[in-house]
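What follows is a single structure, and I will ask about it in a moment.
Note that one protein chain of the assembly has been removed; the remaining protein chains are unaltered in position.
Lettered A, B and C in written order, each chain numbered from 1.
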Amino acid sequence: MLRLRGITKRFGSLTANDSISIEAVPGRIHCLLGENGAGKSTLMNILFGLLEPDEGEILLGDKALTLTNPKQAMAAGIGMVHQHFMLIPVFTVAENMVLGHEPGRAGMLDLASARALVRDLSARYKLDVDPDALVEDLPVGIQQRVEILKALAHDATYLIFDEPTAVLTPQEIDELMAVMRTLRDEGRAIIFITHKLREVREVADDITVIRRGKVVGQAAPETSEAELASMMVGRAVDLKVHKAPAQPGDDRLVVEDLVVASPTGAIAVDHLSLTVRGGEIVCIAGVQGNGQTELAEALLGTMRPLSGRVTLDGVDITHSKPVDTIKAGLGYVPEDRHRHGFVGEFSIAHNLVLNNLDEYSKFGALDLKKIRDNAQARIKEFDIRHGGSHDQEVRSLSGGNQQKVVLARELSRPLSLLIASQPTRGVDVGAIEFLHGRIVEERDRGTAVLIVSTELEEVESLADRIAVMYRGRIVGIVPPDTPRDVLGLMMAGVAYDEAVATTKGAPA
Amino acid sequence: MSQTTAARPRPEWVTTLITTVASLILAFLVSAVVMVVSDAEVAATWTYFFAQPGDALSASWDKISSTLYAMYVGSLGSWVAITNTTAEAAPLICAGLGVAVAFRAGLFNIGAQGQAMVGALSGAFVGFTVTGLPLAIHLPLVILVGLLAGAVWGAIVGVLKARTGAHEVIVTIMMNYIAANLLAFFMLQKAFQAPGRADPISPVLEWSATMPRIADTRLHLGFLLALLAAVLVWWLLDRTKFGIHLKAVGLNPHAAATAGASVSTVTILTMGLAGGLAGLAGVQVVTAPELLTGFPPQMTGTIIGTLGFDAITVALLGRSRPLGVVLAGLLFGALKASRRTMVTMADTPDKLTDLIQALIVLFVAAPAFVAWLLPFLRERKVKRASVPIAKVAEA
Amino acid sequence: AQPPSTTTQSPAASEATSSSASASATESSAAPTTDFTACMVSDAGGFDDKSFNETAYAGMMRAKDELGVQTKQIESNAEAEYAGNVQSMIDANCDIIVTVGFALANATEAAAKQNPEVDFAIVDYSSFEGVDNAKGLIFNTAQPAFMAGYLAAGMSQTGTVGTFGGAKYPTVTIFMDGFAQGISYYNEQKGGDVKLIGWDEAKQDGQFVGGNNPFGDIPGGKNTASTLIAQGADIILPVAGPAGLGALQAAQESGGKVNAIWVDTDGYVSAPEYGSTIITSVEKGMDVAVFEAIKASLEGSFSSDPYVGTLDNDGVSLAPFHDFEDKVSDELKAELEQIKADIISGTITITSPSQPK
Partner (left out) sequence: MSVDIVPTTVERARVESPESRTQRISTGVLITVIGVLLLWMAFTVDKSGQIALSDAFADVKLPTLDVPGTATVLLSALLVLGAGVGFITGRLSARLRFVAGVAAGAGVLVGFIVWAAASSSLPFTLTSQLNLTLEYATPLLFGVLSGVLAERAGVVNIAIEGMFLTAAFAASLTFSITHSFVAALFAAALAGVMMAGVLALFTLRYLVDHVIIGVVINLLASGLTGFIYQQLVAKNLAAYGTVQPMQAWRVPGLESIPFLGPILFTQKPLTYLGILAVPLVWFLLFRTTWGLRVRSVGEHPHAADTVGINVVWTKASAVLLGGLFAGLGGAYFTVGSVGAFQDNNPTAGNGFIALAAVIMGRWNPVLAALMALFFGFARALAQTTKLMQLPIPSDFIEMLPYLATIIAVAGLVGRVRAPAADGMHFVKSH
């Protein structure tokens, strides 16, 4: 049995872990719950030797462990799947698998046995991967598989899974649950972190809830989702989006036969056609990496389509540059906000006008007062929490507030089309409530709204219509009340009718 | 009460000021050590330090103090010396701005050297071939031509980078060599040579193409132009849409593109601007009058010296901020101005200034190192009120 | 920009110059007997260029040793420093200031006009019109180079000889012109067909080390010489300052198949490690000229008439053959004596656009 006792970790003045005690018992799955930034990953990183605690101790049996390095953790039988991929994209699966514990004599790299190791492991856990594939060529689901195999490679007794399901399809999640159960039955201890309460209820043997770095309680697997959510956040949360039925108007965005290739030449969007009307929300559901990003970028103009036609309110914008599509009324919330959403080193005020500078200039010079006034207004309107001034760098804001800056910028000018990719990824529950409300408000103003999301919950609660995307094509457009199993199968490329038939045939 | 005041963290600018001053002092200290160790005569006195410590100490002190005094005389010791400093600083500031502007857009412009060469060559050419114009027209024309030539030279790099993705570091290095060869070629053409001479040396520039100066000093219009350029660059970077786009491209090109900035246009214009500023620096070199002669040095193949490379150091020390570049330019200008007196008054090789420059930049760039060397500079451990934001690579 | 000329430094001179090369203003330690100060400003090469700055410097050092004058000097690192450096020597109360190289002409002229009480001398530049306290020191090196060309043509086994310069300056190409004409003269006299590569006299273009540092680039000099050797040249005249040392290395590596003729000073003395490959040298007596100018200034006999070094006044000359004393035939030696006499008497005229007028 592995026990953490009184672990405290501080980052400057922030106490990420405040005297936390939990334990991992072989043969049991222990779920850790907590909102964003609660300190779950920090605790796990301490357990894996990546961070050293300021106070507290780790006990294996009744022997105290000093973990200053992952090597020691691995030697003690601990394995970890990290929240963010810890794979090297340009290495092969086999190379990633053995990195740090390379087989071979006298410093030589023995790739043959690395490959054999991969094959062994994937046969043993029925997780199929090609040892010679480059990780960057693999879909995220398979990359996650590699991560899991990597954690299993040393035959660890104690396994940490830090949010492994965030990037998986429902089917893949089922598969992972099965693997976890197998591992538990083999007598391993698992610590499992997830934000999806459904999963918790499905596999957990024990549940611990953490809030602001402190353990706030234990729960039984039978506890209801609403109860768990309020334990996490510390107040009652309304998980439902309230919206009136859509009043769709004219076609605003019309995409016909669009083909987009990635810079490497792979067809990412494959003869896709889609129409979004004013006053409706169309959600594109799909597993990450099926062309959603390229579609959004092609609409914005940062990628050049190979063929096809895009019109916005009747105006051809197929080959328009971002500067023109933005002028034409396109609001764009990118998927990866750190990379595409804002300039971290710029102030909040500047980021709030970044794509609309002409509006805030006089005779070529910036109108500083207008920019400042705008910042103050938006900060108030969107409740952007900052450290004191609108001159603060955006990178010093928390993730949720960064996302609010991006949305505030896009929603503060008249739009004809709003494209938002993963608008609430990594945002806490309270903020999600608010942002969803704003998006619905934008719809009700007659704007065409296109949401790209991999979160089925979000898709279901926002969409007026759901377009399921698979390998660059729309597999089908379905109403928002379509069952999850059907959506899941469609996201794996199965056509609607067939998916309905399959789920009927084999009730879950 | 006093307890709370002590616990308040220093404002950032105070910390910056302290470390910068400490860096300067450290750089001079280390240079002094090198100076003593490598001077055979002085070093010899240290071999019998324990017998006669006075000798070693006084010899070392003489060496160091005479050098420092000579440096003071050369750079600040008189009105003329001060204007010598400003005259040396002017081209450094301009070229430094050229490097700095590119840095802000995420471009490493090693090409200020070549850009200054073409700027100097074309400016000088207009300066000695065109005759009969009044100063009010001729000099601006010379400046404009040199600036444009530099801009074109820089923009070529921008175009290649934007259109083909060619790495600007490679291209600017190569463009430097090409500029040097072009310069050598033109200096052998009759049209560029002083009348009656086959040497690669140009005629003296027309009086009307020379920077006006305050009589009997080296304070000339060029220095004001350099300051003006710094103000303009500041305005452009901080107060215009283009400036925002430029900085955005430097900090996060993806976000800039998403926000509607054209990364290629910004790249081309920035390299053009950078080249123009370096070209202006070249013009400064060939139009600034000498104290002795009253006219500028004649154009030759190597007139630019190492200006373009010094400019990189100036930009780095100035942290790519216009004000920083001006201050760094003045500091390095003063060091340059003191080289002559170092040699004539203190018998110290003028290469020492290179060493001092390198050490200054090193210490300024590594505050953590300075704090390690001088632990007493460190702030007393207090619980910070604000969480420091280290730049953490996103996984 | 650093004009022609080459290495040089006799062992004795090298003692004298040993402290020189430091870029420093050294007060003479050899007990000055007078408070007369002679000063020198280098061009961009610096006094440690093993080349003409250093030769000129050696002249000043000789004045220090033999006349007991005090000395000061300053190096220039770039063109933009010339005027300032000359000014700093005026500020240092010098009595005569020697500037080295044509590039300093304007600064020297202005300084001379503004400071009539100071004497000036400039190496490789003629006197200035209407300035009577500045003396030009120039050298008709085409004359000994003519002799060297004749000699090389007579000594070549392959019938091909080569030359190259540092950069295409008149002070460099004058050697090459003289050399080329010497070879033509040999072909004319003997009906020979000796070919010169590296310099085309008619086009006034040829082979130069080039680059940013043409006179200091030893690898460049060596590679340039290698290409000449690859083409069959067995005698090479490098006119490239220290870069010419590369040619000596290339010659040495050929194992006796290729030899060289040095310029500026007697290479056998200044670069003894390559003595076995040096047939002779085209000497340019800068040290003598500088010494004489300082002496005249000290003695009050200074005039602004240009000093022109010629075969006649021994300002330029062909150095002894040293190791090649036995290999040069007596006949050839006699012919060279005759040529020298003919040049002095004007029977042979050498034309070069770079010649001092």
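Following the convention adopted for this analysis, a contact is a pair of C-beta atoms (placed from the backbone, for glycine too) under 8 Å apart; a residue touches a chain by one contact, two chains touch by 3 or more.
Everything numeric in this text was worked out from a predicted model, so none of it was measured.
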Touch partners, limited to displayed chains, of the chain removed from view: A, B, C
Touching the absent chain when the full complex is considered, from C:G46, C:G136, C:G154 or C:P356: C:G46
Touch with the omitted chain, as defined above, among C:G101, C:G136 or C:G198: C:G198
Omitted-chain contact residue, chosen from C:G232, C:G275 or C:P320: C:G232
Contact with the hidden chain (one of B:L29, B:A44, B:I170 or B:L323): B:I170
Hidden partner chain, touching residue among A:T169, A:N356, A:N374 or A:N401: A:T169
Listed residues C:E66, C:D91, C:E273 or C:E337, member touching the removed chain: C:E273
Touch residues of subunit B, complete complex, unshown partner: 34, 38-40, 108, 110, 160, 163-167, 169-171, 173-178, 181-182, 184-185, 188, 312-313, 316, 349, 351-359, 361-362, 365-366, 368-369, 390-393, 395
Contact set of subunit A toward the excluded chain (per top definition): 41-42, 45, 48-51, 69-72, 74, 80, 82, 85-91, 95, 99-102, 104, 107-109, 126, 128-130, 133, 137-139, 141-142, 169, 171-172, 174-175, 178, 261-268, 270, 289, 304, 306, 471-472, 492-494
Touch residues of subunit C, complete complex, unshown partner: 14, 18-19, 21-24, 45-46, 48-49, 158, 160, 197-198, 200, 203, 205-208, 210-213, 216-219, 222-224, 226-234, 242, 245-246, 249, 253-254, 257-258, 273
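Here is the rule we use: only the chains that are shown with their structure count from here on.
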Subunit B and subunit A - chains in contact with each: none
Nearest-to-centre chain - CA centroid comparison: B
Cα-centroid distance, subunit A relative to subunit B, in whole angstrom: 47
Multi-partner residues of subunit A (each touching 2 or more other chains): none
Residues of subunit B touching subunit A in the complex: 235, 239-241, 244-245, 247-248, 251-252, 254-262, 383-389, 391, 394-395
Contact footprint of subunit C on subunit B as seen in their complex: 84, 180-181, 184, 188, 197-201, 204, 285, 290-295, 297-298, 300-306, 340-341, 343-345, 347-351
Interface residues, subunit A side, partner subunit B - complex: 11-14, 82-86, 300, 302, 321-323, 326, 332, 334, 338-346, 350, 354-355, 357-358, 361, 364-366, 368, 387, 393, 395-396
